[in-house]
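Missing here is one protein chain; the remaining ones are kept as they sit in the complex.
On to chain A.
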Amino acid sequence: MDFDLTEEQRMIRKLLRDFAEGEVAPGADERDRTKVFPRDVFKKMADLNMMGLPFPEEYGGAGADSISFAIAVEELSRVCASTGISYSAHVSLGCAPLYLFGTEEQKKEYLVPLCRGETMGAFGLTEPGAGSDAGGTRTTAVKEGDEWVINGSKCFITNASYSDFLALTAVTSKEPEGPEITAFIVPTDTEGFQVIDNYIKLGLHSSNTTELVLEDVRIPHQNILGEVGHGFKQFLVTLDGGRIGIGAMAVGIAQGAYEAALQYARERTQFGQSISKFQVIQHKLADMAMNIELARNMVYKAAWLKDCGRRFTKEASICKLFASEMAMRVCDQAVQIHGGYGYMHDYRVERFFRDVKLTEIGEGTSEIQRMVIAREIGC
């Protein structure tokens, strides 16, 4: 056993901490109010070669590991969860499927610009009628000659307004044992393809969440990601990796909320003393510190298994589930410790409180995580 980060991982944490404090935190509250996507932040991240962090150098990546990816998402989310989710989705939903399932040509054409940060990565799975039950996809793709014609719609797709292309799933044939699902790489400027940025959200205001509408979108056969009929398996694998990202995001938000609460508790005086002297407040803070530490360890463990090339489905679900549920409680109690001030925008915890809810929903709800874990333990 070795609980120490490697030298590179420590340097990456320091870099991301400094970058997050210096470049991401200053505009975070403002972006939350104005709902402006942090393009300049991603431009700077691209300059430091962070956009392809866990992918090999030959594809424009930095060749770091999944633990470093988790560290990066945590540090960004600690100051701005919108930046955290956009980055996590870019890497684990945008880049990863291309890296894992793309042909060599597809990697050169699509993965390289993503890793260089020339465009944002996105993945279109969820539909109005198919969320947790992603197998219930209704979007269809029909082969006509050498082309596929795609019709349907997707909802809640992160980053798509800033993506030049994205992978999305469609039913390619209806078999008796269930629909055959295939993933396609679709350029967003293809005729008949609309990206609609129109949601009014609870939080994550400066992240980009979109609806996709596809009307007779024609795509050449070579744009099939991997092979026909592999779509279902592909997104299961993709989501395993994505869950590490959402787990790390939850740890980051919780860490940010906890630090704010600790600082506030030390400074705020009531009944003639600092409220951090009240045992009730101390216990709240102790619970936060404990849960964050546990969640972070689990995120690292899932990422470590992934880096070792071992199975990590169960651990990814455990880390995502535990981290998101503890982060909800941490943000709730962080607002509580701030009293009325916590309800106000000027104190960061109000933003964290709104942002954190997504971690219990995206990339598989808590209910779905429990189903995955139950299946993994042999229920």
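Just so we're on the same page, contacts are C-beta pairs under 8 Å (C-beta built on N, C-alpha and C of every residue); 3 or more make two chains touch, one makes a residue touch a chain; residues count from 1.
Methods note: contacts and distances are computed from a predicted model.
Its record in UniProt calls the unshown chain "Electron transfer flavoprotein subunit beta", which is the match among "Heme chaperone HemW", "3-oxoadipate CoA-transferase subunit B", "Electron transfer flavoprotein subunit beta" or "Phosphoribosylformylglycinamidine synthase subunit PurL".
When the full complex is taken into account, the listed residue touching the unshown chain is A:A64, out of A:V41, A:A64 or A:I275.
For chain A, the residues touching the chain absent from view are 7-8, 10-12, 14-15, 18-19, 47-50, 53, 57, 62-64.
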